[in-house]
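For this view, one protein chain was removed and the others were kept in their places.
Per-chain numbering from 1; labels A, B and C assigned in written order.
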Amino acid sequence: MTTVLHVSDLTVDFGGTTAVDGVGFELAAGETLGIVGESGSGKSTTALALLRMLPPGGRITAGSVHLAGQDLAALPEEALRALRGRRIAMVFQDPMSSLNPVLTVGRQLDEALRAHGSALRRAQRRARATELLDLVGIPDAAERLRDHPHQFSGGQRQRIMIALALAHDAEVLVADEPTTALDPTIQQQILRLLTRINRETGTALVVISHDLGVITQTCERLLVMRDGRVVERGATAEILSDPQHPYTRELLAAVPRLDEPSRAAANSTPGEQPLLTVRGLGKTYGTRRRSVTALHGVDLDLHPGETLGLVGESGSGKSTLARALVRAQAPSAGSIRFRGEELGRRPHREVQLVFQDPYSSLNPRMTAGQIIAEPLIAHGLGDRERRAARVAELLEQVGLDPAMAERHPRAFSGGQRQRIGIARALAPEPSVLICDEPVSALDVSVQAQVIELLARLQRDLGLAILFIAHDLAVVRQVSHRIAVMHHGRIVETGPADRVVTAPEHPYTAELLAAVPRLESALAAPADAPTTAPLASTRSTT
Amino acid sequence: MRTFLLKRLPSALLVLLLASFAVFLILRLIPGDPATSLAGPDATPETVEAIRSQLGLDQPLFSQYVSWLGRLLSGDIGPSYAIGGQVADLIGDGFGATAQLTLGALLLVVLIALPLAVLGATTRSRPVAAVVQAVTTGVLAIPPFVTGVVLVLVFAVSLGLLPAGGHESLLTEPDLAVQYLAMPAVCLALPSAAVVARYLKDGIERALAEDYVRTATALGVSRRRTVWRHALPNALPSAITVLGLQVGHLIAGAVLVERIFAWPGLGQLIEQGVIRRDYPVVQDLLLLVVAVYVAVQLLTDLAYTWLDPRIRWE
Amino acid sequence: RSAVEHSRNAAADVDGGGTPRKGGVLSIASAIDITPSLLFAQSANVLVQRLVFNTLTRYDDRLQPQPELATSWQVAPDGLSVTLKLREDVLFHSGRRFTADDVVFAVKNLQNPARSAQLRSTAAAVTDFRKNGDFELTLVLAHPVSNLFDLFEFMIIPDAATVEDAVAGTRLIGTGPFTLTERKPGSSIAFARNERYWNPGRPHLDGVEIRIIPQSESLLSSLKTGQTHLSYNIRGKDAALLRDDPRFHVKQYDTGSGAYYIGVDVTAEHVSDKRVRQAIAWAIDRDRLVQQALGGYGSVSSVPWPKSSPAYTEAGATHYRHDPERARALLREAGAENITLPFAHAAEPGPTAIAQILQYDLKQVGIETELRPADSPTMQKQLISQTMPALWSLSHGFAQLHPATLAVSAYPFNEAKNSSHFSSPAYTDVVQRAWNRSDSDGPEAKALYQQITDVLLDEEFVIDLAIAGLVEVTGSRARGVTLNKFGYLNLDDAYLAA
Partner (left out) sequence: MTTATLPLKSPRVRGRYLSGLLTWRGLTGLALVGVVALAGLLAPLLTDTDPNAQSALALAGPSAEHPFGTDDLGRDLYSRVLHGIGTDLTLILTAVPIGALLGCSAALLAATSRWADLAVQRAFDLLLAFPGLILGLAVTAVLGPGRWPVVIVIALAEIPGFGRQLRAGILVQREREYALAARIGGASRARVLLRHVVPNAVDPLIVQTAVALSIGVFIEGAMSFLGLGVRPPDPTLGSILSQSVAYLTTDPAFAAAPLTATTALVLGFTLIAEALNRGIRR
């Protein structure tokens, strides 16, 4: 096997702090390499450094990146351009902002195709673009070339990003968290696609993910990173079965497994009377002429001290439901009763939301203390001193140092921000906490911290929690009951263990089957030659 | 598009009505009156009174306003007081000339601002950046009345390349018209071009820092194409808004520039109208300017939604 | 095609030589457009009047009337009537023949207050018309009128049928050498040769074009680039530069283009004392004013009369000189030291410069002034409604002819009603006596003019400062251009040299 990519001693500095410290690896044609590691350990930075596309302020201070004999770290910009996209391609971590909002998806694919002076005619490029979209499972591909990115769901956008990177059959494909926004079924499709490409065109793959299941399924070899260094490397199966470094062991231990039974019952016992009763909830977005119905008559009960897990396809209406419950959006139909009384138009003090994206929900101009104190001020709870005491207490409850109250959101890590969001939601002493994907962006170790925190709060305060997530293993672990959403409807509700082990609805079964497992990977590498078209079961718009 | 217009038209009409009221009042607030202008420098107060009543200026203000609106709606706006001729003819002639001037200037604004902005946003060479900077600010610092006079001195008086002033219609004598148009249009366009260039440059710089530009780079799209095809379209919507605002400034600037280049447009007419307190001319003209401006705002909003697909969605 | 050439093309090909040549279009640069409603009045732009129309008589350089539409005239010995013989070969542009009825109409037209004619009082002195055939008539006067020929110089003969169109600015029908072909308000006025003009072989020119160029710098540039051939709106300082340029011919008219003055409201505090007004007259450095504000084109003068006036005397013109000591002494005497007065002026650059000069000179003798710039219509409204502040500065005309014309026609000097709120029986008396007489330059008349001058110099309700030069700048090709005493442009003999 020939080596296509040879990275040695790669070091990246951000104005004094070293983000990547002496990373090195080799990649042969047709090989697959996974990179895992703590959030902030330098995974994305490494990937960006490979193409020399570091954000302003970042600099490669040492090392080399040899692609087929050329050192990318030292190549002139023009020569580098000729390689990017054609020989080494990249899928970025954040699909939402990585697509140009004012160009149609067709135009962007076209740009990618013509970037390297390909001799294709206009019509040929069009055909190829359609093919690429089709490949990543966007239904109705030819039609949708005319749409703009905002007209696609988050998961679809992530797949468009992948289609762009596939435009030129590059020798190396670097995929940074390619499936974070995807539910298990679609995630499965994408992973199969990557595997297939790897196998058919001999493209070497570098996959970055915090989801060990994903890595297991796609990558033969593995790097584990921490604090900018590679702490462990080797064949995936070996590392997973016999981790050497303590951090790797920690990581593995924290991975929730789908086959572990729910721990919720041990944690708390739900009350008899439902706290929150939702009946026939409907929500339609858009104008009369062009509307999207996100919720079709959803019924839901939430009891005190209970955690209800909510899973479902991306775009099935989970966030819409969450927002309706906290009255951030008026529903188009149905009723929401809290303790038997209809909720008013304004947000209710006792129903609070923890946002999907912690960072954007924190006001960048305020300190953590101010942010947590806001609901207290709004509801006129306590005077200045009492509020300060309460903020300190809350911070301690979520496991943060009260001294951190003076810091701005920017100065916290992802997991810490998530906890600030939780502290804020807890401040007005709610009895219902709605958590919208509180862990999707976190690596397993931080994820475990957050889950532990929620469990403790439920135990101590008897909170009712609606827990929305993609990751079924986590959901099973924390929930008393699980509800499954599909196309704006709840298709199945039941005790957590029962839903996972004996799904009643076919969609639930499909979802479960798609979850990548560490064990299965160890047993038999994901081959399942699915050359069948990667058709999607869902249709968007 | 239809719904957009249907939604916007009522408020646009309301703006026009308010504007008519404002125009009417403002004119009456300015001291001096048409009768004294008409009566000449050595008139007696009696003569002035006679002319006032002949023009109906002794009527109560409100009835003057109503009869003006009535005339406007009936389409017969009548003769001017002091300038001579029918107001409609005066405005019609001036409108053509001013449209020629402002549209020419607008075109220049785009032609100057676009390359300047792109150059300023993308250059890595400090001297080039400094030159772009100097041009965009120098032009804003030197008032058009100086620019205009200097242009005339250089290109007409010294070099004899262009006529010092005057106007030909683009429709009948296009080759001559362009030569007459050159200096006034440049003079009018420069400050606006500087402002638009500044906003555009800012927009391009911001777009260049976005993730989607990073995507284009990662795909190997060339630097030039990245700037023109990926960053620029994102900077355009807000630049279009600024351009729309500049139309107002161009119309206002026409008053100065038309004067310097003896350009027979609405700016001259407004100035003459104001100086002679020719109420009908000024009133109708200002209302027309407001209407044009409101229409331009409608157009920029339309362009905005066209350029930025996200807005259509909402 | 080059627009530069095109813009000069107005002057079509004419063959060389210094003798009058036929053909070509003379292009005139004017800073101000005409005001159609003021066609029959003296206003800022009177270039059109004598191009399209004719007058009855025309003054020569010695202020002797010469025939124009009137071939001869006879003033009755008692001065109560005048008999005119008219040309018989004159056609209006419409083709209609000019007759005595047109003269009758012209006089009646000026009597109409809506025409705002400054010489309305003189026209109003005509009480009856006696026609003797189509080409002879007698005007009967209420009293002897000394400035009768001023009226004949001033009064253009319009076509009665279209006079309303004329004041609306849509159609001008006269008997003059040129016919109006097109007017673009604010931009240009074009004329073509009147092929049936009564003066044989005239005019030489094919046509005339007046271009309106409000900006002084641009106006100057249009002359320099050959776009225009003639202007009367060149600022003094620019004229001074052009004087040495062989491509231009600069000529000054004795009539001047009006006189700059400080008007005084004699009912206002402090300045109601005539010593204060005299002090102001002493305080001004008129030489500097002429030098700095008029570029040297003008002459200092304490009286309204330009050199062309029969009332002009050297002693009068130089009565007040720059003498701050004397001014201060007068102020002390009047007990008006360290006073502050409001001072209105027009907001245009020229008047603003003048106002600042005056302000500075007054400050040197202890009179603070608060400048109040206003645009011309505002000034005019204040002037006519007599609501000017204590001091203002403006310019006035109508002193270039018979002194009586000034006192009965120019508003600032009007004996009956003026912005200064000034009236005195002595002034009224002397003005009426000067006006109500049939001769205008006999010794007795001159004595009366001296009396008027004396009253003006003593009372100083209008403090004259300087007579602005009437400067004609022609490109070297334009020849034979003249103005009448009211500034009407006469191009009968004008031609464009090669």
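The rule is short, and it goes like this: a contact is a pair of C-beta atoms (placed from the backbone, for glycine too) under 8 Å apart; a residue touches a chain by one contact, two chains touch by 3 or more.
This one's a predicted model, so the numbers in the text were calculated from it and none came from an experiment.
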Discussion item. For the full complex, can you list every visible chain touched by the one that's not shown?
Written reply: A, B, C
Worksheet item: Among the options A:P347, A:G399 or A:G494, which residue touches the chain absent from this view?
Response: A:P347
Worksheet item: Which residue from C:D78, C:E348, C:D429 or C:E444 sits in contact with the chain not drawn here?
Response: C:E348
Discussion item. Among B:L9, B:L111, B:V128 or B:V150, which one touches the chain that has been omitted from the display?
Written reply: B:V150
Worksheet item: Who touches the missing chain here, C:R288, C:R326, C:K417 or C:K446?
Response: C:R288
Worksheet item: Touching the missing chain, which residues of subunit A?
Response: 14, 39-40, 44-45, 55-57, 93-94, 96-97, 326-328, 347, 349, 352-353, 355, 357-366, 374-375, 377-379, 408, 410-411, 413-414, 417, 421, 424, 427-428, 441
Discussion item. Applying the definition given at the start, please give the residues of subunit C touching the unseen chain.
Written reply: 216-217, 235, 237, 241, 288, 291-292, 347-349, 352-353, 355-357, 359-360, 370-375, 378
Practice prompt. Over the whole complex, note the residues of subunit B touching the chain we left out.
Written response: 11, 14-15, 18-19, 22, 26, 29-31, 133-134, 136-138, 140-146, 149-150, 153, 157, 191, 195, 198, 202, 205-206, 209, 211, 241, 245, 248, 251-252, 255-256, 267, 270-271, 274, 282, 286, 289-290, 293-294, 297
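FYI, only the chains that are shown with their structure count from here on.
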Worksheet item: Taking each chain's centre as the average of its Cα atoms, which is closest to the average over all protein Cα atoms shown?
Response: B
Fill in: Inter-chain centre distance, subunit A versus subunit B - centres from mean C-alpha coordinates, in Å
51
Practice prompt. Could you please state the distance in Å, as a whole number, between where the Cα atoms of subunit A are centred and where those of subunit C are centred?
Written response: 88
Fill in: Touching two or more other chains - residues of subunit A
none
Worksheet item: Considering the complex alone, what residue numbers of subunit B touch subunit C?
Response: 30-33, 36-48, 50-51, 54, 79-85, 90, 93-94, 148-149, 152-153, 156-157, 160-168, 175-176, 179-180, 259-262, 264, 268-269, 271-272, 274-277
Worksheet item: Mind pulling up the subunit A residues that touch subunit B in the complex?
Response: 51, 53, 56, 77, 81-86, 89-90, 92, 94, 97-104, 108, 111-112, 115-116, 148, 150-151, 161, 164-165, 167
Fill in: Residues of subunit C touching subunit B in the complex
1-4, 6-7, 33-38, 41-43, 113-114, 116, 118, 168-170, 183-188, 211-215, 217-218, 221-222, 224-225, 227, 374-381, 383-386, 397-398, 409-411, 417
